[in-house]
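Every protein chain but one is kept in place in this view of the complex.
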Amino acid sequence: MNVYLFELRRAWKGALVWAAVLLAFLIAMVVGIYPMFLDSRASMEAVIDGFPKEFKAAFGVFMDDIFSFGGFYSFCFLYAAVMGAAMASSLGLGLFSREKRAKCMDFLMTKPASRGRLFFAKLLAALTLLAAANAAYTAVFTAMSLPRSGGAPAGWAVLAGSALLFTQLIILAASVFFGVFLKKVRSVAAGAVAITMAGFVLTALGNLLEDRASRFLAVYGYFDVNLALKEGRFDAPLALTAAAASAVLLAAAYVGYCRGEIRSV
Amino acid sequence: MNILMRELKAGLKPFLFWSLGLLFFIFMGMTKATGLSGGGGFSELAAAFPKIVTAMLLMSNADIDTFGGFYSVLAQYAALLSAVYAVWLGGGAVARESIDKTYEFLFTKPRSRSGILSLKLLAALIYLTAYAVLNGLLSAASAAALRLEGGAGVPFWAFSASAWLTGLAFFSLAAFFAAFRSSAERGLKLANAAVLVSYALGVLYDMLEKGGALRFFALFKYFLPTELLEGRLEPLFAALSLCVSAAALAGAFLSFERRDLKAAQ
Partner (left out) sequence: MLRGMPGLKGSIPTIGAVRGPPFILCGAIANAEEYSVKTVLETKKLTKFYGKSRGIIDVDMEIGEGEIFGFIGPNGAGKSTTIRTLLGLIRKTGGEARIFGLDCEKDKVRILAEVGYLPSEVFYYEGMRAIDLLRYSASFYRKDCSARIRELAGILELDLNKKIEDMSLGNKKKVGIIQGLLHSPRLIILDEPTSGLDPLMQRTFFELIGRENERGASVLFSSHILSEVQRICHRVAIIKDGRIISVQKMAELRQTSYKKVGFTARKPLERFELEGASDIKTDGPHVSFIYRGDINALIARLAGLSLENLDISEPELEEIFMSFYSGVEAAQ
């Protein structure tokens, strides 16, 4: 409990800033940009009118999808995911490299607490902060999407909102892994940006390549907001991959944390 | 000379790591370009797409039916990568000894502080330049290897030069922030935030029909893909980015000369 509270106290400020940025982004997108987006439908339809007939039919469905709330927000989600990843990786890397950076591994590791307990206390602190931020984000998302997504059940909206949390969990697991196994963490900011960027590049690549297999590269696209709003589910293979990858990374980190040798500094 | 050699040696491994990422990104991206038909209404459709969406996907004004248009999208991601690497290089050069708590070793040697810093920054700059050169070479090589239509006509050098100039600006800003702030970690946070804010401003610039003066604040928009495709680096903005770099570097040296050296987190 003491380690948990200690980590919470040291990390809540950064998490609060990111939560505020995420909420501001969400509200700006939905309140500020979404109406502009809807307005552009007319000009797009004008272009499509010039297309051959069979195209027009196909684009009709396409247009409805794009200009739905879910279609719109899936464009925005990439950015929400980048910010969420920055938050999650700062947390994971920050908490799990804290003693390494301060060169006080000896201090914590000679306390009468098993390393497993320390690991879970830190992990739980990170999860608590993510959960708190996401509770706010998902609540606002749900509240804003319900009147805009044409009668989708509230449960689906909540699921769509929680796409951010699930995405953050993958990044958290990866950053915990790096926090435990990197010999030296010079700067949490630099490390977090590197992890976030790696995710971004993979996602950009995955989206660019478009084929089924490369969708597994797109870390920030594992949880599709639009699909959740339309059908109340996530893509099962992708979601399972995310869960499995997170579990493997966390398990490896746990073992590494419990068995690692603490050399003198 | 010994300092330079040591810095170069220390930076080699991270450089290889970043290069590998770049290689992976460019090559994978380029393979996708083999499927371009060089026609069809896709770019017309993209043009009709809401500005906000194309801007967020970094596809504003890009004719992605052609190889040049496709490459210019890819190149913007590469520029983003090089900016993040540049922050790591510039900030790291200033802050490494403080973070490692080994500053007493280096800064008690019979060399002036500015002398040491300039060698450290020079070593980092060599890597930044090598990275830019590699960016151009890899692009040209993979275009040639994949026999991409229109590959020969794209001025890869202009793209990599623009990435270098943008990178240089962030490199210098990061050096300045790291020297100016007494806490290295906060300096690096600030530098990384600068990349994110510039990126966001760049997206905003693309979103607005007439970004106008916004371009001066969006470092990523100093060199627009449309200009680069014509093999042109806008002289005004090239000069401006060099000025930003020079000012930031001067500030870095001044702050570094004046500051108290101490172990910092």
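Per-chain numbering from 1; labels A and B assigned in written order.
Convention: contacts are C-beta pairs under 8 Å (C-beta built on N, C-alpha and C of every residue); 3 or more make two chains touch, one makes a residue touch a chain.
Just so it is clear, the model here is predicted, and its values are computed rather than measured.
In the whole complex, not just what's shown, which of A:K184, A:R212 or A:R263 touches the removed chain?
That would be A:R263, which touches the missing chain.
Quickly run down the residues of subunit A that touch the omitted chain.
Against the missing chain, subunit A presents residues 2, 6, 10, 98, 102-107, 109-114, 259, 261-265.
Rule of thumb we're sticking to: only the chains that are shown with their structure count from here on.
Can you compute the centre-to-centre distance for subunit A and subunit B, using the mean CA position of each chain? Integer Å is fine.
Computed value for the inter-centroid distance: 25 Å.
Subunit A touches which residues of subunit B in the complex?
Subunit B reaches subunit A through residues 21, 25, 28-29, 31-32, 41, 44-45, 47-53, 56-57, 73-74, 77, 80-81, 84, 87-88, 91-92, 95-96, 99-101, 184-185, 188-189, 192, 195-196, 265.
In their shared complex, at which residues does subunit A touch subunit B?
Listed in rising order, the residues are 33, 36-37, 40, 43-44, 46-48, 51, 55, 75-76, 78-79, 86, 101-103, 186-190, 193-194, 197-198, 200-201, 204-205, 208-210.
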